[in-house]
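In what follows, a structure is listed as structure tokens, so that the remarks can point back to it.
A single protein chain has been omitted; all remaining protein chains appear in their positions.
Up next is chain A:
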Amino acid sequence: MAPYESDDTTAVADADELRAARRRKAARYVVPAAVLGVAAGTIGLVPAIADSGSPDLPEITAQQLIEKIAASDVQQLSGTVKISTDLGLPDLGGLESELMSGATPSGGEGSSADPSAKLTELASGTHTLRVAADGPDKQKLSLLEDAAEYSLIHNGKDVWGYDSASNEVYHGTATEGAEQREGEVPATPQELAEEALKAVDDTTSVTVDGTAQVAGRDAYKLVIEPKQSGSTVGAISVAVDAKTGLPLKFTLTPASGGAAVVDAGFTQISFAKPAASTFDFTPPKGAKVTEEGSVDAPEHSQQPKEEDFAKGLDGLNVIGEGWTSVAVIDSGAEGMPSDAKRGDMGDAGAMGSFLGSLGDEVTGKFGSGTVFKTRLVNALITDDGKVYVGAVTKDALVKAADSGK
């Protein structure tokens, strides 16, 4: 405190001054601390307040609500959708994309703008999508990425896929195929809800569970629960817009509890007609355009694989019904080598033991095999090459395998 120093201050005054100065010092630090506290409080509280709204809406039965969804005829909308998927798959990092590029023709020669390659990305993690629709002929789906975007644009006859990160364009023509392609990965809440409602029968309970506020709109919550035990699906909750009947949010919670496996919902929605320019697309100068047919080239090399897969599908059987149905695929091939056989298989053995380390060894009347678990779908691969897959628990899988013997 150089300016305060002077010769005539006594020791007592000095001590007083020091104490006062120290208090002043401490008091000043209250300002940043208070700002920090207020900010932390606001960040913590605001989402809690925003979520707490459950609007007053007239009572409605589940049947009426489903009819409302079916009768929903929203032609024009634009909005932002957030999809979180947590299948509980082990995070394989780079290996995952490696496998992906092997499984789809996107590796190297193919186009990174190919829709089927891009949309599989939705299967894990959290993604933000934008959807816009104007009648049956114009739709746009954009997957927002870091400083890039993947857009799938359907405008009349044309279907464009544009990957801005690599500046690549995929062009196809829209027939029924276009809708089918979009159907491969149900992305909007409406598609997801329709998928779920297909499964409704006497094995399922459907109830209306109050109301909620989604994307600033009042919505009913439709809860679909399996009545059977043994399913890994806990409940499916669909938030349906009270005015338009459009499903706004889709949540699938596993029976084991914890975070939702799939959580897809609008975070923002508008029913105004989107600007026509939204659906206009001309490939930018210098962009690499892949026509739908020309992707065939790399696909030819994959042909044998696909045939194998088709052969595998021939052996497809379904055991059980409703939620606990288990698909049985008789691949006819040598199955997962269990520990005893692994030793003498070289590379394949190493791969086998790697896969084996991800799964659990089980035995039953059917013999022995390995169970691979995710939070939703479990698969049992027996040593004699049969694959049992279903959204059921491990025990139910073993039971299905036993009954299949």
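Definition applied: a contact is a pair of C-beta atoms (placed from the backbone, for glycine too) under 8 Å apart; a residue touches a chain by one contact, two chains touch by 3 or more; residues count from 1.
Operating definition for what follows: contacts and distances are computed from a predicted model.
Remark: of the listed names "DNA-binding response regulator", "ABC transporter permease", "Peptidoglycan O-acetyltransferase" or "Putative small integral membrane protein", the one matching the undisplayed chain in UniProt is "ABC transporter permease". Residue A:Ser166 is the one among A:Ser84, A:Thr120 or A:Ser166 that touches the chain not shown. Touch with the chain that is not drawn comes from one residue among A:Lys243, A:Lys273 or A:Lys288, which is A:Lys288. Seen across the whole complex, the unshown chain contacts chain A at 1-2, 21, 24-25, 28-29, 31-32, 35-36, 39, 80, 108, 111-112, 128, 130, 142, 144, 146-149, 151, 153, 160, 162-168, 277-278, 280-282, 284-288.
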